[in-house]
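Below you'll find the structure, written out as structure tokens, and then a few comments.
Only one protein chain is missing from this complex, and each of the others stays in its spot.
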Amino acid sequence: MRFLLRRAMHTLLILVGASLVSFSLVNLAPGDFFDQMKVNPRISQGTLASLRSQYGLDRPLPVRYLQWVRSVINGQWGFSFAYNSPAGPILWSRSGKTLLLTGVATLLAWSLALPLGGWAGARPGSSIDWLTRGTVAVLLATPELVLALLLLLFAVRTGYFPAGGLTSSEYVPSGLWDQTKDITRHVFLPSICLAAGLLPLLLTHIRTAVSEAFESPYIEAARGHGIPFRRLLLRHVLPLAANPLISLFGLSLGMMISSSLLIEAVFSWPGLGQLMLEAIQQRDFYLVVDTAVLSTAFLIVGNLIADVLLYASDPRIRTE
Amino acid sequence: MRSRAEIAVCLPILLGPFSLIAGTSELPLTAQPSSSVCTSISSTEEFLSVKGEIGQCGGRLIISKRSEPKTLNPLTAIDNISRDVIGLMTADLIHVNRDSQQPEAALAKSWTVSPDGRKYILRLRHGLRFSDGYPFDADDVVFTFQSYLDERTHAPQRDLLMISGKPIAVKKIDAYSVSFTLAQPYAAAERLFDSIAILPRHLLQRLYEAGQLMNIWGLNTPPTQIAGLGPFRLKEYTPGQRIIFERNPYYWKSDAKRQRLPYLDGIAAVFVTNNDAEALRFESGETDVISRLSVANFAVLERDQQRRKFRLYDLGPGLEYSFLFFNLNDLSSDILPSLKEKQSWFRTVAFRQAVSSAIDRESIIRLVYRGRAYPLSVQVTPGNKLWMNRSIPPPVRSLPRARELLRQAHFSWGSGGSLHDAQGQRVQFSILVNTENVQRVQIATLIQQDLKELGMGVSLVSLESHTFLHHVFTSYEYETAIMTLVDPDPDPNTEINVLSSKGGTHVWHLKSNNTPSWQDEIDLLMQKQSITLNLGERKRIFDRVQDLLWQNMPAVFLISPDILVGAKNRVGNFHPVILGDYTLWNVEQLFIHKEPGAERGS
Partner (left out) sequence: MTLGKVPWLAMSVLAICHLSVLLAGFFAPGSFEVQNRNLAFAPPTRIHFVDAQGRFHLRPFVYRWVLRPGSFAEYEENQQIGYPLHFFVPGAEYKVLGIFNSRQHLFGTGEETRIFLLGTDAYGRDLFSRLLYGGMISLFTGLLAATASALLGLVLGGLAGYYGHWVDEVTMRIAEIFLAMPWLYLLLAVRALLPLHVDPQATFFLLIGVLGVIGWARPARLVRGIVLTAKEREYVLAARSFGAPDLYLLRTHILPFASGAALNQMALYIPQYILAEVTLSFFGLGVSEPIPSWGNMLNDLQHYLIWGSYWWLFSPAIVLVAVLLAYYRLFSFFKVNSFTF
């Protein structure tokens, strides 16, 4: 319980830190949302100045920060200039979609990486090991962006998959089943891309962790006792390799969120990443800060999950 | 921030009881016409009958937008995408026909002008209804102009409706006529009415009184609380994905067979992140129309036309112009190292002329636009057929002339061919471009090489667009830059902001203490043309402005790209133009051919 409480405090601390950093950095970046209106010859400078003061952009930074904190507590999360509405509702609908995509991708990546990497680590030099290393090398050498664009082109030229988006541009298909089918078709390519980006890291680390575990003296001993290979792998090696893998799991959650930024943009996936990119491009001040803090929050939750699991699985950490 | 938070809390409270009122009032909610069947018009409404191919009713059009609309509020919308989308749902009193570029009767069936050109009387059509079925009359018109002119609203068009500092006075004469009085005669005043969307007083009066009009009609507003006089009305908005419109059953235009328009049952606009993705959606057949194609994508899609059953159109140059400009702002302190010295070159007319004649516009057009662009001498493009001054010669590249000009301005060449000014300082400067726009980066790369041949050392600084705008408009920290502007309308009045020294988009010289005499003359001429009612006289004045621009070259105008669009073959009445959003200006007349085997959306 004390452990959880302490972790919660940390989380809060990091979020405050991230929000402070975001706030001052966005402020350093030149220009604000209203700069783009200057190109419109129909808007006078006076109108712009009054807009700025109306939205409080002319107030000192600390004041704005405190106001923002207050509105986060209210659940409004500041104000989006571009959408002319409180940022909160915008954020929630987008986060859901990002979680859907990253969830599917994480599942895909781990269900591929665990058996492949585990086997490769257990039997270095085997054909599976070669396959694993080959996959890692190829995926490493293929930039995610290129992979995403290739898949997209493939989708368009063959017509097997939709060219991005979350649902069809036609009207909503009726019925839950049709909707699920539609979304599944759309989620397929972007999640493959995301998973492919994560796979090299997962495969290398799982392989390393498992092969290191195999080197440890008690596995040697167990092997000497004639315990069958599969039982050895599942009952003895995996628990030993679990520690780094659990940290890796938390890490992978966070990585997913940050790499989904790019993939979402390519596939027009209406998630948090695309929202952030848009907000950054338009200097939608509070929305940038919100999306930054929110993605930090997702990452920390990932780590929290990893820590709790680690805490539960490894008594050595508990003693600290 | 505080005021924002309060507003956001107030809004639902204000709207809450209001929707109840709207719902319970005895509206003559007639049975809604079912889709796919054309309805003929009633005799109580004064319809506007439009020419064009008689279409088939039904079907849905799918288009793409490069980002989401930011708002559905006609009063505050600024970005083009919001304005395009709002244009589907609203109508204006007098409309500039995007094809003929002339003002035409819209909600006003006719108008008269007083001999001094200051008073306009507009007669409205009878029996029209908003998209929620509520009748439209002069009170809505007066209310609309009140709203646009209200300072609390911060409507961007407010400045447009202030003629020499005084608001246009709007008075109701009777239920179907309204008078507009201008402080001063104003040329082409009919054009002012274009894109002033008529608002439903019955829905918005309360909010107006509360000073809340800038917060109405966000994307989350329920469709029942939005009403307009446009061909479509809001049906559904899905954040980050699409916005769907359905036919406005009360629309006031008809075809020659007295069928009520629009033909289409609805329009869906999907949000796609960039130009390439938009082209991809179009290629895959997911969208029916593409509004703006890059040249490269045009070339790729062109090969696919037959197989994929769509057609691409090159409409020729629009009202868009790219130009290179020098930082001529009067700056008190040296914000960049040796900017003062460089500005002394930039302020020399011969220097700017030399740069212009060294630039190889033909190469820009050939390499960057694959021949689909037009070289410019001044900012008026060949797309602007009425106002272009044809006596100005087309720009010709001539290095000898450029050298001669520089020599006369006391520049000289050192060893290795580098150019030096009279003080012996090497001529070196940077060109600022924004990275998002590939074409402009390419133009700058070509110009860099062109000017190198004159011995100028040119470096490229590419920044993302907000930083770019900040440097140009706010901090003035740049030496030269390349930018593109698009005129919303061919009329010279829209150019006042760019050309006169007090204008907000007079980008090359925003901060001015003293102006050269030719600039003073331009200021005067622009002012004069805006109050000259005689068209021939106005044209002469604006020709003189263009002459002055060409002689003194405050900025080096480069090229105007062609407008490239496309549509599926099954879209009927598709007739793209070089104005506005190019493809949907006659959206009420667009229809879907029901060929055998073609999907009928339902």
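The first chain written gets the first letter, and so on, giving A and B; residue counts start at 1 in each chain.
By our rule, a contact is a pair of C-beta atoms (placed from the backbone, for glycine too) under 8 Å apart; a residue touches a chain by one contact, two chains touch by 3 or more.
The structure presented is a predicted model; accordingly, all values stated were derived computationally and were not measured.
Peer 1: List the displayed chains that the omitted chain touches in the full complex.
Peer 2: Within the full complex, the chain left out of view touches A, B.
Peer 1: In the full complex, which of B:A296, B:L315, B:I392 or B:V486 touches the chain missing from this view?
Peer 2: B:A296
Peer 1: Could you tell which one of A:L152, A:I219 or A:L232 touches the chain left off the display?
Peer 2: With A:L152, A:I219 or A:L232 as choices, the missing chain is touched by A:L152.
Peer 1: If the hidden chain were put back, which of A:L140, A:L238 or A:L309 would touch it?
Peer 2: Looking across A:L140, A:L238 or A:L309, the contact with the absent chain belongs to A:L140.
Peer 1: Out of B:E464, B:E521 or B:D547, point to the residue that touches the absent chain in the complete complex.
Peer 2: Final answer for the missing-chain contact: B:E464.
Peer 1: Which subunit B residues touch the hidden chain?
Peer 2: Residue positions of subunit B that touch the missing chain: 276, 279-280, 283, 294, 296-297, 299-301, 336, 360, 363, 366-368, 370-371, 430, 432, 435, 438, 441-442, 444-446, 448-449, 459-464, 467, 471, 477-479.
Peer 1: Counting contacts across the full complex, list the positions on subunit A that touch the omitted chain.
Peer 2: Touching the chain left out of view, subunit A contributes residues 10, 13-14, 17-18, 21-22, 25-26, 28-30, 124-125, 133, 136-137, 140-143, 145-146, 149, 152-153, 200-201, 204, 208, 215, 243-244, 247, 251, 254, 258, 261, 276-277, 280, 288, 291-292, 295-296, 299-300, 303, 316-317, 320.
As a convention for this text, only the chains that are shown with their structure count from here on.
Peer 1: Name, in rising order, each residue of subunit B that touches subunit A in their complex.
Peer 2: 1-5, 8, 60, 62, 64, 67, 70-71, 73, 76, 78-79, 154, 156-160, 214-215, 218-220, 238-242, 244, 268, 270-273, 277, 280-281, 283-287, 464-467, 469-471, 473-475, 485, 488, 494-498, 503-505, 601
Peer 1: Which residues of subunit A touch subunit B in their complex?
Peer 2: Residue positions touching the partner: 29-31, 35-45, 47, 50-51, 54-56, 59, 64, 67-68, 70-71, 74, 76, 78-79, 82-86, 89-90, 93-94, 97, 152-153, 155-156, 159, 162-171, 265-266, 268, 270-271, 274-275, 278, 281-283.
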